[in-house]
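Just passing along the structure, written as structure tokens.
Missing here: one protein chain of the complex. Every other protein chain is in place.
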Amino acid sequence: MSELLPPVIVGAGPAGIRAAERLVAAGLRPVVVDEAARWGGQIYRQPPDGGFTRPKTALYGFEAGKADAVHRAMAAIRDRVDYRPRTLVWNCEAGALDLLSDGTSEILPFSHLILATGATDRVLPFPGWTLPGVFTLGGSQVALKFQGCAVGRRVAFLGTGPLLYLVAYQYLKAGVEVAGVFDTTPFAAQARATTGMLRDPATLAKGLLFVGWLRAHGVPIHNGVRPVRAEGAERVEALVWRDARGQERRTGCDAVAFGLGLRSETQLADLAGCRFRFDEADRAWLPERDGAGCSSVPGVYLAGDGSGIAGADAAELAGERAALALLEDLGRPVEAARVKELDGRLARIAAFRRSLSAAFPFPVDWAAAIADDTMICRCEGITAGAVREVARSGQAREMNRAKALTRVGMGRCQGRMCGATMAELLSRTLGTGPDGVGRLRAQPPIKPLPIATIVPSPRGGEGTDGREVA
Amino acid sequence: MALLQRVAEQGRRVVRFTLDGRPVEALEGDTVMTAMLTNGERLRRTEFADTPRAGFCMMGACQDCWVRTEEGERLRACGTFIADGMRLVSGGEWTS
Partner (left out) sequence: MMRERIDCDVAIVGGGIVGGSAALFLRQARLSVTLLERDWCGAKASGVNFGGVRRQGRPLEQLPLSQRAHAIWGRLPDLLGTDAEYIRSGHLKLARSEPDLASLIDYRERSQGFGLGLEIVTGEAFRRRWPALGDRAIGGSLCPEDGHANPRLVSPAFARAAAKLGAVVREQTPVDRVEKDGDRFVLLSGDALEVRARFLLNTAGAWSWRVAEAFGEPVPLESLHPNMAVTEPLPRFLDVNIGVEGGGVYGRQVPRGNMVVGGGRGFALDADRARPQRDAVLTLMRDAAELFPQLRHAHVIRCWTGVEGYTPDRNPIIGPSRTTPGLFHAFGFSGAGFQIGPGVGQTLAELVTGGETPMPLEAFSIDRFPPTA
């Protein structure tokens, strides 16, 4: 009976595409929903229609082969899936999703749902981070890959994580001046972690290549950096930073690309009722999933970076694995050998990821050092001091309370850009671990919803109480 | 001066729109964000402090890039494509 509804996949990145492929192979016709106009997800994002001509080797470099394979996989099943591009899932309620497409909202009931919602940059604030010219690392890559644009003429790259050197390298290759790489990681931490990274020599080799290439082109690389501020009146004019010895220095630039790794898009899993747990490696609350991708809610599966950062290769494997779990739950035959193979490869990647997060440690002292007058909430313009104050005075001992009192997390982004910061500030001030202050609850709509949204068949809410005029 | 710099894919069809009343050009396939920031330095000014903003994440997460059209429509600039004849505004609506 549950097979009456087609399985639904949210996200057409590597995870979602491989999941769809597997379901199609089993004779199902899944619905694939993605906010983007074309499939590919973040890493394999495709340029828009309209005369873009760069070949995949130019767009995806070393990953061109994988990108092409993922794109082709989707193209091959295109007429056997119900693909809904440019469609935002804005809510999940009682066994159905709410989709927004072209200004119209539609209800999509499901019995089986795979969430492959991916990730975006994790950030911490520093003075000047809202100035025009400061972009996330991911965003800076999107500008290049998706629009053929650089975020500036002379760009400073700041932060940590695999994207830092990758995007700096891509900019250099595109002919943009790289003012420097300002790595928050002390050199020692990276060296220590390489031992673990040897498990995946290919990734290690790529990382070394980027660094080597940048150095060979005279790009200064600084380790153990902390940002002091981005300077400028109406746009970025310089990055002021502190070197590993504590010396304050200034680098002229017209853009700063920065990020501290990635954070998962977990809102739909939350609305779907999935149980969350604190993940030490990601330093974040994530929806629980078992090795196969099953969440705590029967019929809801999790795959890819949307439920824990593990990178593109893992996303492909996890997408397929989640589809197999779904098929098993439907009572369909699945190939045991394939399951075993996927499980083995996912386990190896998991081990590698642990060493990677040791190589790119989250700079906890950055959070600790955020000045009280630094704006931490871009949407509502709230400062770090406001959060510390409600914690110090005993008014807030967890995230949702702090949100209610300070508005951090209440703006348009719903905590995507400020949630990690608030967790750090609260837990520091209260002396709990980062897991001790809970997590922001997701609220619909998970992204802004036009009030003029068209509802084809308005069913009307439950009657309003005539006396209730508040 | 422009914030974003074109470094590739410049052979696309030209799209004409206005930015703060000024006729300007972008290329087909540009997002509203690219179109505005290759012609200017900001997307909007903030509600509470009247400071300039130019987006941040470029992937629909930060919601920092909501801009207005002269008709009052609101667009998320990084997720909307530019079209001929759009009339976009980057000034504050709060202080006027």
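First chain written, first letter: the chains are A and B, and each begins at residue 1.
One rule holds for everything that comes next: a residue touches a chain if its C-beta (ideal position, glycine included) is under 8 Å from a C-beta of that chain, and two chains touch if they have at least 3 such contacts.
Owing to the predicted nature of the structure, the values given are computational and were not obtained by experimental measurement.
Q: If you put the missing chain back into the full complex, which of the shown chains would it touch?
A: A, B
Q: Taking the entire complex into account, which one of A:220, A:252, A:344 or A:450 touches the absent chain?
A: With A:220, A:252, A:344 or A:450 as choices, the missing chain is touched by A:450.
Q: List the chain A residues touching the unshown chain?
A: 91, 93-94, 96, 98, 105, 107, 395, 397, 400-401, 404-405, 410-412, 414, 443-445, 448-453, 455, 458-462, 464-470
Q: List every residue of chain B that touches the chain not included in the displayed model.
A: Touch set of chain B with respect to the missing chain: 47-48, 66, 71-74, 93-94.
Throughout what follows, only the chains that are shown with their structure count from here on.
Q: Just curious, how far off is chain B from chain A if you go by their C-alpha centres, in Å?
A: Roughly 24 Å separates the two chain centres.
Q: Going by the contact rule set out above, which residues of chain B touch chain A in the complex?
A: Within the complex, chain B touches chain A at residues 3-13, 27-31, 34, 37-38, 41-42, 46, 48-49, 51-64, 66, 74, 76, 78-79, 81.
Q: Going by the contact rule at the top, pick out the chain A residues touching chain B in the complex.
A: 35, 37, 42, 47-54, 58, 120-121, 130-136, 138-140, 142-144, 146-153, 174-176, 234-235, 254-255, 265, 378-381, 411-413, 416-417, 447-448, 450
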